[in-house]
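Sending over a structure as structure tokens; questions will come in a sec.
For this view, one protein chain was removed and the others were kept in their places.
Our next item is subunit A:
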Amino acid sequence: MDPQEYQQIEQQNTPPTPYLKNCLKAFLVGGIICAIGQAITFLYMIFFDFTDKTAGNATVATMVFIAMILTGLGLYRKLGAFAGAGSAVPVTGFGNAVVSAAIEGKTEGWVLGVGGNMFKLAGSVILFGVGSAFFIALIKLILVSMGVVEW
């Protein structure tokens, strides 16, 4: 059997990927997660002194926290299997990436295992966020002290 023939047989036997169905699932679940986030924003605005501008931080923290608990309970994996990118792209996917990596390393001990693995996936995101925020703040500080823009 030559490689071409093999490839042909392989393609014939692979079940077709249901792209449309997957997209719809991701769309729905991602939308539901975002709707929950919006509801939490409104709750913060109604019951606490948060405005549109400031409620965002609290909402993100809450959503990540919920996702972390769900990951610990093993429920987020099921959601991920069903929705794919719909559960990974919203900020909840970040909490999942941190905690699932930590759980994975638990057998190797607390420091080298959990501590060393925890930021394996999400570490680059955090580093990039902190680094870029620092440099943008620096640029803005320079522009403000030069009198080009205002705070």
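Descriptive notes on the structure:
To be clear about the criterion, contacts are C-beta pairs under 8 Å (C-beta built on N, C-alpha and C of every residue); 3 or more make two chains touch, one makes a residue touch a chain; residues count from 1.
As a working rule, contacts and distances are computed from a predicted model.
One chain of this complex is left out of the view, and of "Tryptophan synthase alpha chain", "Porin domain-containing protein", "Probable sugar-binding periplasmic protein" or "Sporulation lipoprotein YhcN/YlaJ", the protein name its UniProt record gives is "Sporulation lipoprotein YhcN/YlaJ".
Contact with the chain that does not appear here is found for just one residue of A:32, A:45 or A:121, A:45. Along subunit A, the points of touch with the absent chain fall at residues 45-46, 49-55, 57.
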